[in-house]
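One chain of protein is taken out of this complex; the other chains stay put.
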Amino acid sequence: MTELSTNTPKPRDVSAIVTAGLAKRYAAERRFRAFGIAAIAIAVAFVALLFSSIIGNGYTVFVQTHMRLDVELSADAIDPKGTRDATVLARGDYAGLVKGALRERFADVKKRRDKRKLHGLASQGASYDLRNMVLADPNLIGQRISVWLPVSDDADMLIKGHIPRHTGEGSRRISDKEIAWLDALAEAGDLETQFNVRFFTSGDSREPELAGIWGAVVGSALTLLVTIALAFPSGVATAVYLEEFAPRNRWTDLIEVNINNLAAVPSIVFGLLGLAVFLNFFGMPRSAPVVGGFVLAIMTLPTIIIAGRVALTSVPPSVREAAYGLGASPVQAVFHHVLPLAMPGMLTGAIIGMARALGETAPLLMIGMVAFIVDIPGSFTDPSTVLPVQVYLWADSPERAFMEKTSAAIMVLLAFLIVMNGAAVYLRKKFEVRW
Amino acid sequence: MFRENMEADVTFDSDDAGRFDPDTDDAYSSTEEMAVVESPPKIISRGVDVFYGDTQALFGVDIDIRPNEVTALIGPSGCGKSTFLRCLNRMNDIIDGCSVRGSITLDGRDIYAKSVDTVHLRARVGMVFQKPNPFPKSVYDNVAYGPKIHGLATDKDDLDAIVHSSLERAGLLDEVKDRLHEPGTGLSGGQQQRLCIARAIAVEPEVILMDEPCSALDPIATSKIEDLIDEMRNNYTIVIVTHNMQQAARVSQRTAFFHLGKMIEYGHTDTIFTNPNEVRTRDYITGRFG
Partner (left out) sequence: METKKPQHIVRSYDDELGHICARIVEMGGLVEDQLASAITAIVKRDAALGEQVSGQDGRVDEMEREIDELIVRLLAKRQPVADDLREVVAGLKIVGILERVGDYAAHVGERAVTLGAAPELPAVLVIARMGKMVRDLFADALAAYANQDARLALSVWQRDQDLDRLYASLFHELLKSMEWDSENIATCTHLLFIAKYIERVGDFATNIAEHVHFLALGHPPQGERPKAGNTNIAIKPITGGQPS
């Protein structure tokens, strides 16, 4: 007691000291909060900038300028012998018909050079559209029909305002004459923008107005299906084995270190691995979603394993004890109790891995998925491309119209991600058990 | 009344004399002596050493646990009482690097023999844990889980009957019969712990181990569990680890005091709490542990 009393400091006004320091403490707190808000504001501003730039550049892709032409579907051009055979019909000179219709519309154009320019107003796609119409209904042959046909990319750009009219004629890709024809069409009400179905249904094309995203979307979906089908089960199995069953020894330590290191390996290395093993050694097809899926699965595995192990360790040990205490075997304890509880966490990990895989370009370049592919892939072995590669390809193209395609592709990629994350959130909510 | 006692007689009455019979003072001699009369011990542990890696956690523990009795294990934290409890259903097997030496027999058969299957052992020796740990499933599924994995129920009706009788015996049926299919985690702490007890007895074990079953509960819930333990004694052999010495005194018939991995004293609870043999036991239970 005596010790205590000697050690007790002299009485002082603690309250006053505390009060004096309060202002300083609160100032520090306010400062910290301000920093946080500022950081978030900057981040939000950049995201907004990014989105507005992408959307601003890309939203026009969802519409496409069409012109109305009266086309004479003469039997001579399409089916001179009248066989109505589909192969014959498909080979008809629809481009000639479109050109004829254009010449008919602008009858005063006589010069050869002007005529070629006039023909250029219509997209190549116009003839495909006509052909499809005829193939769908051969009775149209011999009739004169009024149809909406897509205009060329330059005309489209002009109408959408991406090509300025006021600059000198030499510095733009479209001449005054073409502008005049288009204006005439517009005045007659024969020019309008329509929803761009083609963008969502077709594959890539050299012609911007014909290029679509669907091929890349399907390619991405197929690739991710392969990825998740491979990576998720094996990742979960690895995590469960390492966490619940494996003995702790030098070998498992080594494996653990390797898994952690793999997660940090640059993705292009996985691409090289895929090239060497899957393409060169096993001779699998180039540019195929199945190979892409393999490569991305290997790349995603460490992420899924690490997330899975974290999810398993976060399951309270009391659950395992409860199960063991009742006489459950280790496998029963894991599969009846631990795994269901860890599932939401594992799904989150898997989705993060999938999102990374979805955005991955580098490893796919190595296995040839960078090729120009027009057809929509129909199976896992068909050559295909994926969304980020498509973005990369379009961003590389010189035409002005590809710029809006690039932005649009990014938007589709983002939408894809949002849908995936939404699915993840839904699954997690569904599996989540309130603890 | 009091005054009359004082005046009445000089000697202690016969009741007192019986309780302080010199023979009962020595835990061991009494145990040996009573073994002749009583049924043989349910669990016999001899020279049990437990190691966690290189650290020895238990040193030569000898205990006879008698059937249909509550045996309390008391002692300060880290004294090895929980470790010993977990030896009795081989829960220590789960822990890496844990090894057990010596012998523990259940009904005369070594539970650490190679031929013994831990799944089978744990069906016979149930366990209730410190923190109520119902599975995040419905009340019904919690109780039904054990019978299901062991195949104790022949059909749905049979399972229903097991679940109901287990809840009944755990004194929980009236409180949960309207919400059998609601999550077990939604019950109160005390109810959860009784659910865990119901879950344990649904497997019809012979021995129930309880690792501080009331440490997370309020006094009322604790009283309910203690009452339940007292009743369950008729059907099961119970070993309970508790930090609460009053609880050990209240619910148990025998008490073992552990300190620094050794069992210091084992005997009738009445003796331990009125006249312990060992100075360390006395210092611990009277709150003098320095």
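Each chain gets a letter, A and B, in the order it is written, and its residues are counted from 1.
In the analysis below, contacts are C-beta pairs under 8 Å (C-beta built on N, C-alpha and C of every residue); 3 or more make two chains touch, one makes a residue touch a chain.
Just so you know, these numbers come straight off a predicted model, no measurement behind them.
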Displayed chains contacted by the hidden chain, counting the whole assembly: B
Listed residues B:Ile95, B:Ala161 or B:Val279, member touching the removed chain: B:Val279
On chain B, residues whose C-beta touches the chain left out of the figure: 2-3, 6-7, 10-12, 16-17, 20, 22, 25, 245-246, 249, 272-276, 279, 281-283, 285-290
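We adopt the following convention: only the chains that are shown with their structure count from here on.
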Chain A-chain B separation of Cα centroids, rounded to whole Å: 61
Residue numbers on chain A that touch chain B, as the complex places them: 247-248, 316, 318-329, 332, 336-337, 341, 433-435
Residue ranges of chain B touching chain A (in the complex, touch as defined): 89, 91, 94, 96, 118-123, 126-129, 131, 133-136, 145-146, 149-150, 183, 185, 196, 199-200, 203
